[in-house]
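Notes for the one structure printed next.
With one protein chain held back, the other chains of the complex are shown just where they sit.
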């Protein structure tokens, strides 16, 4: 507490003082850039703080790309049933050209797996509405939906499940679950890892962000632990990136859910480091 | 892994190979049968996978009846705030005549107890809209709502709570909670077990499916454990049926929530078996 202010900033870019009026202007500019439309003058406590904190202070941070922050934020908006925020985030993602309509179609499917088919139906309706809104705003015709690529999963069920077992191990870094139990056999091996995680259209790192936001909103302790662990274990996401993810996640999912996520990130980082030093 | 394919199928009806085009046709046919209306040609990753996996592979499975799968699915849709999926599932349930409007009115009330009054208000509005939609589709007038039966709970509060204590023990297979704490006394004993679980209109097995889906979506570890245990302990639901429930549940609530449910089902099955062998 008696140290000089300069030593307490958490990274090299943090300012020592913040001019509140400048911060407001920065937040409004960043909102327009990210969301593709300007924000009306903030008049309520919520909108003022959204601009001053979430847009001026959070979205401007380094370590994660804007596209990655979009994946985290829009998955949180969908998973928390924040339909108007989701609509605006999807519009911004499409308007920025940082995510294509086809990628967001894959996002809907991955989200369906982690948050359920019903919630994904709503998300897809909103995606399609925003896709139309963007073309109207640009004075363009809405192009026909691109042909959906046929799955490349083998028709031989044993080959398919063997592929699911391999993908499960490659993704999770633990042994694949036993056959014979409907949830594991027909669900996890046959479908989730036998098909979903192997699909093209999104990178594994993309799928990591989406999955982390889904399990984080879900508060499912076991899956949070396993996905935080495996993302760092496999080197898809670094510890520094994970910590930055927690902040973006907490802003969109609420600070209590961020608390378990932060604690798990720290614990699983220790586990990964300990395992590394033992091997 | 080196075993012949025939030995790896998880039950006698699983196919060894799956023709993907036939699967698509099967899924579309089953969707129309279950939902009471045809599905448009699947064009997005989500809709294609919904037909190929959820309808072709999950809804076709044995062990649970279609009506039971409906209870699990529509409770998940409601609890996850998937309002358009909920609407379509309610329409399908009414159109199939597998559930009556009166039974679904009881479902709304049981759901209110386990997921809260606010969510149930939304569910009832959607039920009523689908009830009207069905009559319009059939070119019929919407019949007046049947008279709501008067409760049969005793007016004597001590008798009512004693009845709640008895019902609590009969349903949960553990001692009833202490009097004097508002949540237990006025809530659990007086209301949840003193009235709700004793109502006619749904069987105890029906209420088990609804409750399991509610607590599963809620991620409330203690109630998941106690309801999974008591459903198997009392013989209302077998271990095989429970495992099938987890798969249907995971498809509608997301695989992370299915993970805790599957783990709990296995642990509580062991507990029930152990207790049985000791008695």
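Just so it is clear, A and B label the chains in written order, and each chain counts residues from 1 on its own.
Heads up, the rule we're going with is that contacts are C-beta pairs under 8 Å (C-beta built on N, C-alpha and C of every residue); 3 or more make two chains touch, one makes a residue touch a chain.
Because the structure is a prediction, the values reported are computed rather than measured.
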Contact with the hidden chain (one of A:86, A:153 or A:214): A:86
Which residue of B:26, B:57 or B:81 touches the chain not shown here: B:81
In chain B, positions touching the absent partner: 81, 105-106, 108-109, 112-122, 124-125, 145, 148, 150-151, 155-158, 161-162, 179-188, 190-192, 195-196, 199, 201, 214-215, 218-223
On chain A, residues whose C-beta touches the chain left out of the figure: 1, 5, 8-10, 14-20, 42-50, 52-54, 57-58, 61, 76-77, 80-86, 219, 243-244, 246-247, 250-263
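Heads up, the rule we're going with is that only the chains that are shown with their structure count from here on.
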Inter-centroid spacing, chain B versus chain A (mean Cα positions, whole Å): 29
